[in-house]
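Pasting a structure here, questions to come.
Shown here: the complex without one of its protein chains, the others still in place.
Take a look at subunit A:
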Amino acid sequence: MASLDIVSLSKTLGTHAILKSVSLNVPDGAFMTLVGPSGCGKSTLLKIISGLELQDDGDVRIDGMSVSHLHPKLRDIAMVFQSYALYPHMTVYENIAVPLVLRRLALMARMPLLGKLMPGTAAVRQKIDSDVRTTADMLELTQLLTRKPVQLSGGQRQRVALGRAMVRDPKIFLMDEPLSNLDAKLRVHMRAEIARLHKRLGATFVYVTHDQIEAMTMSTHVAVMMEGEILQVDSPQRIYAEPADIRVAEFIGSPKINVLPGRVREDGALAVPGFTIAGRTQLPTGSQASVGFRPEHITLAQKGVAAPSATIINLEHTGPEVFVHASLEGLGAPLTFKLEPHQAMHLASGDQVGLGLSLGHAHLFDAQGKRAPFMQPVSEVVAGEVRYG
């Protein structure tokens, strides 16, 4: 159990900056997920924490102590890899025992014959055996201890990889996309299992994924990374509800948030294609801004009420909900919004519908894509315009 501090880490490969002065604090016992599209630097960051790669600049601290100069094995971290990276020629038992044997037995004691003669070896071996069996028990691997990795299913290999990490009770667990090689059903199962394991061990986890569902469901903290920078660190709920950057808003949430580009008018209202959203912003007059609506915050306008009008392109019935893709005049990309099945019953592609925007949930971003406050409105609709009072 330990806290982890990353202090202005930089890494450049050739001319390409992979990490641009990244700082991050992972509190003791947190489940921190680094999430971002591929190539955003999250795996590199994890490798630098583990010591498998070296940073150009900056520091990694565990419990306040710098470990930047330490070899991976001395950092007291354990790592779980996407391909599981089990030793193919060793049994499950040996795979789990390896980190203990290498740490607790001196080189001489590990030798096949000589080792038996070394004093104290037997006691250490016994302790290793009981630790391996306890871990295997916890992960329900006891029946599989004599098998080789090739004889295991993906989920079982994943559990062995977890066991090998857990067995020596490291300060920090690092996981690099450990679920990406599993099929969808098993992934859901292992998601819950890893989250449960985290609670049970109470250890600090740093988990890398490109899958926002994994990030949202398992973590206590989420760090969204893009282009070598951490854009926001927050709880999963706040990442979703209050994205600090338009890129975070667009990355988290499926289907994607709808973004309408606009311009700030003199009276502080925001002109977007086809209509105007009145309200007080603190953005300079004439500047570019965008406003985002999540699919669940757009619905159909009530009959007889003036509202922005859109043409339905197609409807996706998923069962419990219907996703509607509609085009809004003057807007390049289609809008996506979510309806209950009964609301969509009489809709068909090509229909004209009025959009009811839940303005209280609008996300406003300035020209640089940073979140800007949008004063809570009392909405008022004036012929074709949605107006804030």
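Criterion: a residue touches a chain if its C-beta (ideal position, glycine included) is under 8 Å from a C-beta of that chain, and two chains touch if they have at least 3 such contacts; residues count from 1.
Going forward, contacts and distances are computed from a predicted model.
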*Chain not displayed: protein name in its UniProt record ("Cytochrome ubiquinol oxidase subunit I", "ATP synthase gamma chain", "Sn-glycerol-3-phosphate transport system permease protein UgpE" or "Methylaspartate mutase")*: "Sn-glycerol-3-phosphate transport system permease protein UgpE"
*Sole contact to the chain not displayed, among A:2, A:78 or A:372*: A:78
*asked:* From the list A:98, A:271 or A:367, pick the residue that touches the absent chain.
replied: A:98
*asked:* To test your reading of the contact rule: which positions on subunit A touch the chain that is missing from view?
replied: 47, 50, 52, 71-73, 77-79, 81-83, 85, 87-89, 98-99, 102-103, 164
